[in-house]
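Here the complex is missing one protein chain, while the rest keep their positions.
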Amino acid sequence: DKKLINEARDIVDESIDGLLLAHEPLLAKVPGTHRAVMARNGPRSGKVGIVIGGGSGHDPGFWGYVGQGCADAAVMGNIFAAPPPDPILAASRAVHGDAGLLYIYGNFSGDVMNFDMAAEMAAAEGIRVRQVVTTDDIASSPPDARGSRRGVAGNVFVFKIAGAAADLNASLEACEIVARRAADCTYTMGLALEPVRLPDTRQPSYEVGPDEMEIGVGIHGEPGVMRQKIVKADDAADLLLDRILSEMAPVRGDRVALLINSLGGTQTMELYILARRVRQRLKAHGIGVHRTFVGPYFTSLDMKGVSLSLMKLDDELITLLDHPCHTPALTELGEQKGGK
Amino acid sequence: DKKLINEARDIVDESIDGLLLAHEPLLAKVPGTHRAVMARNGPRSGKVGIVIGGGSGHDPGFWGYVGQGCADAAVMGNIFAAPPPDPILAASRAVHGDAGLLYIYGNFSGDVMNFDMAAEMAAAEGIRVRQVVTTDDIASSPPDARGSRRGVAGNVFVFKIAGAAADLNASLEACEIVARRAADCTYTMGLALEPVRLPDTRQPSYEVGPDEMEIGVGIHGEPGVMRQKIVKADDAADLLLDRILSEMAPVRGDRVALLINSLGGTQTMELYILARRVRQRLKAHGIGVHRTFVGPYFTSLDMKGVSLSLMKLDDELITLLDHPCHTPALTELGEQKGGK
Amino acid sequence: MTNLNATQMTELLRIVSMRIDEASAELGALDGAIGDADHGNTMARGFAAVVTACVEAANQDVKAGALLPISGRSFLNAVGATTGPLYASAFLRAGQAFDAQQDIPVDRLPEMVVCFCDGIAQRGKATPGDKTMLDAWGPAARAVTEAQQNGAGPVACLDAALEAASEGREATRAMVASVGRAARLGERSLGHVDPGAASAVIIIAALREGLANLLQGEAS
Partner (left out) sequence: MTNLNATQMTELLRIVSMRIDEASAELGALDGAIGDADHGNTMARGFAAVVTACVEAANQDVKAGALLPISGRSFLNAVGATTGPLYASAFLRAGQAFDAQQDIPVDRLPEMVVCFCDGIAQRGKATPGDKTMLDAWGPAARAVTEAQQNGAGPVACLDAALEAASEGREATRAMVASVGRAARLGERSLGHVDPGAASAVIIIAALREGLANLLQGEAS
């Protein structure tokens, strides 16, 4: 498992150095920490600040969703480890525009504890903070325990919706409500062909047989909920989609946004082969697809695997999804955009 | 080497199906062939049409560079095999706006022969065609034989420049001249940590030892010009950059555009670690970096490896590089863009 | 020796750091089986930061008691994660039990185990049987209290803690995780040792080893 790195312990810091240089027009360092980036054209007085974050290893999550019309700052921890409160607090101070802050992050015990601590510290400085914890990973708990599910690639939709609402000067309460609704409307399920390897140990987290795949994996290389024989792309797409549809329970005429996400090591051609099947199946169900995102939007280092996310849309969510934004990983032109 | 595909022989066609569905707002099928896509908002009467193409397996090359302000059509062959003349001719007819066509593609014997044949056939129908063959891969021939070098990831710069010139209504001759200049100003060198595996055989093309890397590889899994022990990221960056700089021979104050490209299997963090070093080195040389692109812009299936491309800029090239465009893989906002 | 000064306390934490570091691949593998494989790195980074911070502080002539909150903050800032807040709370709780203006009485050192347990329980709100580090720290804390009541010396108290923690760690095999990352695995977490419980045992063993070294060094 060869890698182009210097020292394993430096990869997070060095790659943040690199992305600050490469995305200089869009991103700036948050003062007082090396683990947070902020939008050059995002935060402004009177606008709710959107602060997102979590462990590193999810590129372009989280920094790739920072920019005008999306998140104002992203805070990154060590690989697969939530950031501590201090950099979250530093980011909170940096992007605070006197309209309060919304923290958005995935539901993992580490993230909840560290963001909670940061929120308390920010409150002590007079910064109002609300939090939306994403729980889109339907494999990670039964529907009646949605609150304990993981937050995974569906994050991207929630960041986009919340960022648009804030850019349109919605109040903190309104941003929180719509972000929570986006989170509630988003369903994700993933599968992996190979386990992930952390850069320091380069050991697989668990063993998957040469003709097996792992269903229902998380984005930190967590094992899935079951293992089965590897199947063809169309069957893999069906397997994920059927589980999602059975929970989302859409009816003919419903509209969705679609994300076919590489967990890092799955190549583009495979993603589009899956996209083909998912689009064909949704068409057969009479479900309209307003937008299709295909690519490595939220990864698990370079794990071979994919996740499928659907967000059920209504008019408000569509308007916010189409609202212009400009970040390293997501650019929406708004009006100019050709067709649907 | 597990893959999410159906049948190996169908992957090109099925992934084109998928990308046409996913990028419906931007891309349309070229009538009469399944192997070419065209821009919905690109071709227009009186504008030079830009037709690009080559083998498949380079996603998002070539289709990802089709759209307003960039290429008008892309033609894709089998994996690592130039497309035959018929689909090139179909694309030529579809995007021809009575101002002539510019074909741009990498310098490989198959591409040259097939595009040449298509150009002859187009000429027989009264369509004027000029061709620019890219030769940016400095590892593939000595400087005195630049004309026999391969065209690789630097393609992206040439497509962007030519697309902008055409969008600004430059004549066919002017488009050809500026595209050729862009091609002449672009230098690329790549390295691979592992050989590529074709999806049908899933066999490595050649063997690279567990602590070795291959320097000067092409984008079709061609072996490099030498093999050596794998080095740290900073040394790898230096190795590529030094070779490029020694040919480009820039002076203090020169400006460049930079592309740190994944050949498919190298993860984002590694790319940014390389970006960090390259930017630091260029700064030390007093060379200004106008734009830095980092990501899988031109791949070799999912090969573990990277390439580094530099384009030496002048005022005209900068204007064209910054000209707005909107394609699946490249979006430039133009004016709106924050800073440099 | 009746008190541990800052240098001695730092030495003790250095041994913890060393033992955690040695076990880091193994802890990573345990976490890989039911979590995200980072527990070894996280604990190693955390204790390395603790040692660095303590060395610096000890050079500035603070008392041993003051090292506890310093350790908590440096652990937290180096790692974040789940274990950052948990061990930060653990150290901070210990900091409340010992006077920051004083060195740490050798006899009271085993109380650190009790404080750690309380701090972790309070922050993480896990209950026994949830398959967490608390299933090691809980029995260890009770063992210390009992041993102290029976008049055991500090090394003997830590021996008792170690034995109880080891049993607790083994007991996690038979538990289905219900908090933390492994909870999403459901029944699939059965049969695996909880990584946090495993690292808890290593910490206790290293404290015992460090204390015994210090006492022996003094005796000879």
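Note that the chains take the letters A, B and C in the order they are written out, and that residue 1 is the start of every chain.
Just so we're on the same page, a residue touches a chain if its C-beta (ideal position, glycine included) is under 8 Å from a C-beta of that chain, and two chains touch if they have at least 3 such contacts.
The structure displayed is predicted, hence computed values, not measured ones.
**Q** Report, in label order, the displayed chains that the undisplayed chain touches.
**A** Answer for the hidden chain's contacts among shown chains: B.
**Q** Check the options B:148, B:169 or B:228 and report the residue that touches the missing chain.
**A** Answer from the full complex: B:148 touches the omitted chain.
**Q** Please pick, from B:18, B:221 or B:324, the residue that touches the omitted chain in the full complex.
**A** Here the residue in touch with the unshown chain is B:221.
**Q** Kindly state which of the options B:92, B:186, B:205 or B:331 is in contact with the chain not pictured.
**A** B:205
**Q** What residue numbers in chain B mark contact with the hidden partner chain?
**A** 55, 77-86, 108-110, 113-114, 117, 137, 139-141, 148-150, 195-196, 198, 200-201, 203-206, 218, 220-223, 225
Everything below uses one rule, namely that only the chains that are shown with their structure count from here on.
**Q** Which chain lies at the heart of the structure, taking centres as C-alpha averages?
**A** Answer by centroid distance: A.
**Q** From the C-alpha centre of chain A to that of chain C, how far is it in Å?
**A** A distance of 33 Å separates the two centres.
**Q** How many angstrom between the C-alpha centroids of chain C and chain B?
**A** That gives a centre separation of 54 Å.
**Q** Centre to centre, by mean C-alpha position, how many angstrom separate chain A and chain B?
**A** Whole-Å distance between the two chain centres: 29.
**Q** Where in chain C do residues touch two or more other chains at once?
**A** Expected reply: no residues.
**Q** Going through chain B residue by residue, note those that touch at least 2 other chains and give them in order.
**A** Residues of chain B touching two or more partner chains: there are none.
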